[in-house]
Structures are given as structure tokens and as C-alpha cells.
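Shown next, in C-alpha cells, is the structure this report addresses.
Excluded from the complex is one protein chain; the other protein chains are retained at their positions.
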Amino acid sequence: MTAATLPGFPRPIVRRRELGLLLAVAAALALGNLSLGLTRAGSLTVVDPAGLLIYLGALVAVHLALVTAGRRVDEVLLPTVGLLGGIGLLLAERLPQDLVVQRVGSTVLGLASLQLVWLILALVIAAVVAITVRSDRWLRLYKYTWAAAGLGLLALTFVLGTDVNGTRLTLDFGPVSGQPSELLKVILVVFFAAYLAENRVLLADARVRVVGRLTVPPAPYLLPAGLMLALALGIVVIQKDLGAALLFYAVFLCLFYLATGSKVDVALGIGLFLVGFVLLALVFPHVRDRVATWLDPWSDPLGTGFQTIQALHAFARGGLLGTGLGAGLPTIGGQLPIPAVHTDFPLAALGEELGMAGVLAILGCYLVVVARGLRIAAAAADDVRALLCAGLALVIGVQAAIIAAGNLKLIPLTGITLPFISYGGSSLLVNGLIVGLLLAFSDRGPLPPREPRRARRPAGGPG
Amino acid sequence: MTLQGPGRGHERPLGGRVARLSLVLALVYCGLTLGAGYWQVYRADDLSHDPTDAGMIAAARSVVRGRILDRDGHVLATSRLDAAGEPYRVYADASLSAPIGYASRLYGSAGLEAAYASELLGTGGDDPASRALAKFRPRTGRGDDLQTSLSLSLQKLAVSLLGSDRGAVVALDPRTGDVLAMASTPTYDASGIANPATSRAAFAAARNDPGQPLLDRAIQGRYVPGSVFKIVTAIAGLSSGAITPATTFPQQPAAETTGLLVDGYRVRDGHHLFTGSEVLDFTRATEVSCNIWYALAGLRTGGAGMDEAARRLGFGAPLPFDLPTAASQLTNSGGPLPGGFADDVELANAAYGQGEVLVTPLQMALVAATVANGGVEPQPRLVTAFVSPSGAVRDVAGGTLGRVLSQGDAGAITTAMVQAVEGADGQRFTTGAQVPGVTVAGKTGTAQLGGSGEPHSWFIGFAPAEAPTIAIAVIVEQGGHGGSRAAPLAGQMIAAFLAAKP
Partner (left out) sequence: MDPLTLAVWAIRLAFLASLYLFLALVVRALLRDIRAASRDPAGALGRLVVIASASLPTAGSVFPLDAVTTLGRDLGSSVVLDDPFSSARHAVLTYRGRGWYVEDLGSTNGTLVNGVPVAGALPLGFGDELQIGDVRMRLERGLR
């Protein structure tokens, strides 16, 4: 008996399904590029062939790295995320390049080039994490350290951060600026997963009766949950960032449900948040204004309601099939109709140019990512890992849902980004990290051996 | 509850919860889909064609609007390019400011420029289907031309005849409803507003002008009609059978001097003392514009009859027209009597055009046109066809607003109106409306406003009486007697029109 007949860990494994999906992604992105070129130039040209090839090359490189590393990780995540990133690149290509400008030495990089750079870095991070992360002890054992680091980061941002559009989310490091709240997402998910997994029995079983048949977990264990609620509402008030608050809280509630199965607790949590939010809206004017603008943007069409109204008009102009890449977003006097479209309203721009068909396809991709992540969680080896995977998948899926709902005026507008599509270095890098972790945890173990010549007869067998 | 440990492919409650959570998320995404559908399909049409939509504004700035043409092919409105290469509008004459309106970047649009913005910009017509297809058509950068029924020469003439007075003229073809001229004075400088260089100054001048030139008096001005309203009373009386052309009122001659007592109120006449104690029939009463006779006719017809005839003519609602019109009224409704009159006094006053009656010049022109057209009221229209940049012509169908009175009754009224213009006594009132060689039918009105101001000068009529080709309504605000300003103006318009036709 030698190990020769055993599938060894480092042996390369073919990932046919992933390759096939990547080919579909390449075809789609090529068609998109061609469409943009046709609209712009009036003849059959490809806009920025170099950028497209570099991006596709990066995706293939990641694919090959995963093949070589021989880890049997999920084959659907990379292509889906690759498609989303590619659509983001098409959008960046289509918008005026001077929306974001960065000088590197003597060259000036515009929107599309920068987006490409960040995307490739994100893919690199995803690949590195997917290949090298083989154990989760470092996440599991130091959960309180992680929590402290997260809160410290939050405090740092609040103290040292710069005000951008009325929210304090950015830290400036010289020429580059980052949004630590993005990394905070991952840190908090790690903490939640570890904490909830560890205490799930107590949270679910040791209940204290409050009113009639209503029971809640005992106070010491409710404390972190209560702190979480306070944190969420606090972020809304102090940092004026409704999106992050909603995201953290929603992910927390979902993980809580997964850990304890208690629908009552989740309902209570939702109720308390709504009550708290209403109270905040009554007390704080800026929260009230946000809600007022959401309910009727036409009451101030040239001021606070302007962005929302322009976004809705963009969706309307798109209709079912869109106006075509590059043919929408009519400029008036050289100005785009929607301000900050590359960060806050990418879905509106895509809604105008790709129509409802395109929007549904994009939402479908996010749903695939979330569904895949949750499935990885369901098949995970233990609680912490399961909750971790679920949390990471939910971060992407819930964030996409929140920003899409904000663009569509279903909930008030928030400042968070559409994962992989919005322009934003921190957002892309952190989402790359999330995908990498999901891939790492999705390892299905060694390949099953090929069927031996002598078939396993059902009549035979052990005993 | 079983404790969960590490395992692969293990049965665990977590799987069930994950499934439920996935379902919840799928529902959330379904909600997003519905949201997208709401804005991208359900509200798509009204949002994307809202004048404040960026697409509409951009189209307006870059697309060259189609031209507007008069009935003879003269260009009334066209586009020129400014220094930046963006188009702006230029209008043939300031007299066209009422019907054509203006289209400017700063102040939006008005008149036909606003009403037919979609066609002029080539973004498709009023129905969603043609708009959806417009997306697939190659962008020609030009919209459709509007073919109107206006006559540039008549329009210019009308405005110059009104001069510095405020007023309106509506001239139309009674057989088809084609509006030949629709003038409102004072006019404003529409070209000035459309030209980006002079936009602000021109608009401020128009807005600050005490004469309110931006108000289209022809279709939005509501005035006391005075005696021209007697035609409506005649229509009501004859078609309801309350009066006939031979109807006389024995108390009428005496009431000329003493006044007619209605419910304690005295209706006075007196501006035709030359008829002495003659008992007037319908034709004579119309010729000398006898208020007493008409008051009695109105009382005999009754409020309900008056109201019903008025409604058939189009009173009580905006008239169907290319441009938005104000509604003419018989009375401030709410009165206890049939038809909404407060009492018989008001009914009597309304019968000869005072009381609470308010009319638009277009409405009165239609009254004249109805009589001219044998009792069938034509539907007024300005735009007769759309011509695409490739030359394809899309005709706009004309129509009628229904039969208002019988041919016989229309004939009787025609006879009376001819007498009012051509008759020996009638000429005293309608000086200037006569056109040599043509039988003109008409009626003047002198609308008393109460107080010390001059009355409005009115005239409605049509010609030639045997086979009318033009119906006209003229009002000169505070122009004095009907014969002072309105009648001569109408006469000159009719003469010019008939002279131009071969």
C-alpha cells in the first residue's frame, strides 16, 4: 500500500466546470466591449482591448493557480465574481475617465485603469487567500482580539477620518485613501461567527421568560447583541452611515438565526431596530431629512432629492432592454445626469444602459454568490466555519441588496458600494478577501478514487 | 437538540436554517426585481417623457426641432445653430406668438411648441408604442415638421388691425374647423425668448408687461360677450321650439321706453328708439339687437333649455383643441333655477349677453361657425399634418363636435345675421363689417362691464352667407361699441381673406 494510489494534496486538479464558465464570462465581456465600441465609434471596434485581455488573463491566471494548488474549492464563485467585476470594468470604461484621476509618476491613470488595477489586486488577494489558508484557528481563537481591532479601527476613522459628502468613512494615507469600514465588515463577521457558534447552546436553550410566552436569552449573553444594536444605531447617528449600520445589523441577525434557529429573537431584533430608528429620526434632523428625501424626493427636486430623481429617470429611460452600453446617460452641457454615478449609483447607470434585463442578470449573479456561499456554509465542517462562511456570503449579498434597494428608492439611500461593480479600492480589495476566504473554506477534500476494475458489488462489502 | 460537531455531509439543523435563510434572501431579491420592474416598465413612459428628464432636455438641446408651416407653406418657425452648434428657434413674425408659442432652453416651451414637443423633437408621438419604436430608429437628429392651418398673412393682418389695443381674433373655416388666424394682443417677442443670447431679457419683458402678452386671449381669455351671445340664445330658443322666427312679444314695444320688469328688476333697452312702437320678430330683433325681445325669449326658453344648448355648443368644459383652452360659462352654477341660474333676472340678463356669462373668443367663433355650417359644429384644429424629415406625410383627421341645431334653424339665424350686417338699420350697429360684393352675416356686441370703463367691442360673423368659407370672432378689450372697433376689423379680415382666394 503506497501513497501513490492516494490522491495527494499538492497534485493539480483539473477544474473543467470553472474553465467552461470562465469562457462564457470571456464571451460575454467581449460582446459587451464590442457593443460599447459600436456605440462609440459607429463601427465594429473593441474599446480598450488591452484592458479586457489583461482582466481575462488575470482570471485565467487565478484559475490556473487554483488548479495547480490542487485544492478542490468551489468552481462557480470565481467566474460569477469575474463577470461582476467585468461588468464594473465596462461601466468604468463607458464613463468619462476623469471622474477619478491618480498620478503615478509621469502617467495619469483614469477611472477604468484604476478600476482594473484594483480588480487585479483583488483577484490576487483572493487567489493567495484561497490557496494558503488551510486552518481557521487564527480566526477562531482570537475572536475578542478581532472585535477589539475592529472597534479600534472604527474609532480611528471617527477621530482621524475626513468628511466626504457628510459621512466620515475615509482615512487618508497620503495619496491613497481607504475606507476601513470595509475591512470592519470582515472583522465583525469573524467575531460574530465565533461568538455565536460558541454560545449557541446557551442562547437557544437557557432562556429567561419576559412576558407570557416570550423568552429571551439570559442577560450576559444578550449583552453583546445589545451592544451590536447600539453600535448599529450609533453609526447611523455619529457617522451618518445608514448603509453600514443596516449591513452589520442585518448580517448579525441572520447569523443569530442560523446559530439559534429562534425566529422570535430575530423578529424582536428587527422590531427593536425599527423602533430605535424611528426614535432617531424624530430626534436627529439629518436622519429625518434622509427619510423625508426617500419618501418624496420630488419635494426638493433640485437639492436633496436630485440624485434619487435622476437615478429613477435613468432606470425609466432604460426600460426593458436598455439604451445600449454607451448610449444612455444623456449629458447636458457636458455633465452626466447623475452625480457620483461611479460610486453611489452604478446600478442606475447599468439600469439605463442594460435595461431591466441587465439589472436582473446582475442581481442574479449576486444571488448566485450568496447561494453558493450559504451552501458552502451548510456543508461546512463545524459551526464556526459554517457561520463564518454564511456571514461572508451574506456580507456580499446583503450589501448588494441594500445598495440596489437604495438606488431603486425602496429604502433610503445609503453610501455603501455595489460589490465588484462600484468604483472603490478598499471595497474591491476586501471583497476579494471575502471571496478568497469563501473559496478556502469550500475545500471539498481529496478527489474520490477512480472506480476500481472490480465494481463494488452491493451484495458484498464489510461484514 | 443535538450538539453539532465537525463533519462532512452531516445531517444537521443548520442545513434547514440555511435553506430557509436562502429562501428569505431569494424573496428579498424578488422584491428588488419588482422594484426594478416598477421603475423600468410601469413608470418608464411617464418618467422618461417628463420635460425635466435629462434625456428629453438633451434631445431638446441637440435635436433640431421640425419646422412649423402655415397653410400656404410659409415657414412660421425654424431652427438655427448658435455659436456652440446647438440649435435655437426663430419665428417668422411676432404676431404668431399666441398660437406657436416659444421653445427655449431656460424657460421651456409654450403654445404649439409645447403641445407637440414629442413630434417636433422626433421622440415619437403620444402613444407608448411609437415611442418604443422611436428608440430603434436611427437618430436623424431632426424631428417632424408641423403643417398648420394658419395663414401668415391673415395672422399678421389681425395683429396689425388690433394695433395697440388688447384683444383677440379667431378666424376659422366653418366647414373643416381649420383655424386660419388666432391672434392675441399684445404679442411678445417669441424669437427673443428662444434666442439664448436674449432669452432672459425678452422673457422678463414679456412677464413684466402689464398687458400680459403671455396670456393667449383667443383661447384663455374669458370675457362678458354682450349682444353676440344673442346668437346662442337664438340657437337655444329655436332648437327647443320655445321661439320661432315669427315670434313676437306684445309687451316689447312698451318696454322699450319703460323697461321690462322681471322680478322687480327693470331690464332697459333704448339703443334702437328709431323702431318706435314696432313689434319686432326674430329677424328684426336681431337686426336692431333688441335686449327686451331677447330677454323675453330667454325667459320663455328657460334656464334648462339655455343650458342644454350651451352645453351642446361646448360651454362648461375646455374645448377639444390642439392647445389648452379655458371653459366658457353660462352662469356661475349653483343657482336654484334650472341651468344653474340664481333667478329669472339673471336668466334675462344672460339671454342678451350680460349676467354671469363669460366666453372665450374661440367659443364664439365656433358659435358663428356652427350657424355657418348648417347647424353642425366643426372641431377646431391648428395642426393638419406631420411631415417627417424623409418627407412622409401623416394627416391629422378632422372632425365635428356634433349637430347643435337643425339646418332650417341655422338658415333662419343666418337670415337674421345677414340682416344685422346688410340691413338698413343693421348697418347702424355693424359699420365696417360690410364687404362690397359679398353678403356678410354677423352680429356685434357691446359688453358692459359695469363701472365707468368702456365696454368690450365684439363681433362674430361669417361670409359669404350663401356658402360660408370663413367664420370669425373679434373682441377688442374696452374698445367701445361693437361697431367701433370689432366690426370694421372683422370686415377687413373677411375682405382680405376672400380677396386672396382665387
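Each chain gets a letter, A and B, in the order it is written, and its residues are counted from 1.
FYI, contacts are C-beta pairs under 8 Å (C-beta built on N, C-alpha and C of every residue); 3 or more make two chains touch, one makes a residue touch a chain.
Given the structure is predicted, the values throughout are model-derived calculations rather than measurements.
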Of A:38, A:147 or A:387, which one is in contact with the hidden chain?
A:38
Looking at A:96, A:301, A:324 or A:339, which residue reaches the missing chain?
A:324
Please identify, in ascending order, the residues of chain A that touch the omitted chain?
1, 3, 6-7, 9, 17, 20-21, 24-25, 27-28, 31-32, 34-35, 38-39, 42, 44, 71-72, 75-76, 79-80, 83, 133-137, 321-322, 324-325, 354-355, 357-358, 361-362, 364-365, 368, 371-372, 375, 381-382, 385, 440-441, 443, 445-446, 448-449, 452, 454, 460-463
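Just so we're on the same page, only the chains that are shown with their structure count from here on.
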Starting from the mean Cα coordinates of chain A and chain B, work out the distance between those two points in Å.
59
Spell out the residues on chain A that touch chain B in their complex, using ranges where they run on.
201, 204-205, 254, 257-258, 261, 301, 310, 312-320, 323, 329-332, 337, 351, 355-356, 359-360, 363, 366-367, 370-371, 374-375, 377-379, 381-383, 386, 390, 394, 397-398, 401, 404-405, 408-410, 445
Quick check: in the complex, which residue numbers of chain B touch chain A?
1, 3-9, 13-15, 17-19, 21-22, 25-26, 28-29, 31-33, 35-41, 43-45, 47-48, 50, 52-55, 57-59, 61, 132, 135
